[in-house]
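My structure is below; once you've seen it, I'll send some questions.
The complex appears here without one of its protein chains, the remainder shown in place.
Showing chain A:
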Amino acid sequence: MEDYKFLFKIVLVGNAGVGKTCLVRRFTQGLFPPGQGATIGVDFMIKTVEVEGEKIKLQIWDTAGQERFRSITQSYYRSAHALILVYDISCQPTFDCLPDWLREIQEYANSKVLKILVGNKTDRDDREIPTQIGEEFAKQHDMYFLETSAKEAENVERLFYEIAAELIGQARSKDGSGSAAAAAAQRQSEGSSIGLGSFSAKAAQSNCCGGLASGGGSGSNSSQVG
């Protein structure tokens, strides 16, 4: 099992009860265990996937949503390659808390971290947050966007596989830039992410509001991904 080319750390955050643990279980074990108890501190899963012919080891950190575990979960942000911010599409308060989560991410995570907004529980009938609102929010905050259902296994595989593909793209463009300054590498990696295009929100955003330096490397590096 130690035969892998890349190792990426993915951290899931979001309010209690939005289905972080279920997403992880669905992806790593193919299960949807109902009546899951609240996560204590952090839980840890590993899954090796194959993307573009490369073996990739994903370390998935499933964090507790409750406030009292915040100082434990925060300590994992720094080393994360990707952060998945989850809310429940049938629960407005979980969406309203997103700015608080972003503030926390800003404070503790690496500024270059890949951020993905996930609206979970699309299987529910009592939707409170329309897809477009979530998409809009993701666009505003420079995040990818995806709606999932851990229960119906909808978009779960896609979520993790696309993160893996995206991170490979970043890692490769960083290797390629070699001696280039860190700032340039950052710009490149951010630029290359646009080429992926499968996350709808960020793709739409690339032209109209290139908030961070997304213009620079996009042309030259987009060919490396895909």
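Structural remarks
As a convention for this text, a residue touches a chain if its C-beta (ideal position, glycine included) is under 8 Å from a C-beta of that chain, and two chains touch if they have at least 3 such contacts; residues count from 1.
Going forward, contacts and distances are computed from a predicted model.
Only one chain is not pictured, and the protein name UniProt records for it, out of "28S ribosomal protein S35-like protein", "RING-type E3 ubiquitin transferase", "Conserved oligomeric Golgi complex subunit 4" or "MMS19 nucleotide excision repair protein", is "Conserved oligomeric Golgi complex subunit 4". Among A:Phe6, A:Phe32, A:Phe69 or A:Tyr161, the one in contact with the hidden chain is A:Phe69. Screening A:Gln29, A:Gln92 or A:Gln106 for touch with the missing chain picks out A:Gln106.
Take chain A: the residues that touch the chain left off the picture are 37, 40-44, 46, 59, 68-72, 75-76, 78-79, 106-107, 183.
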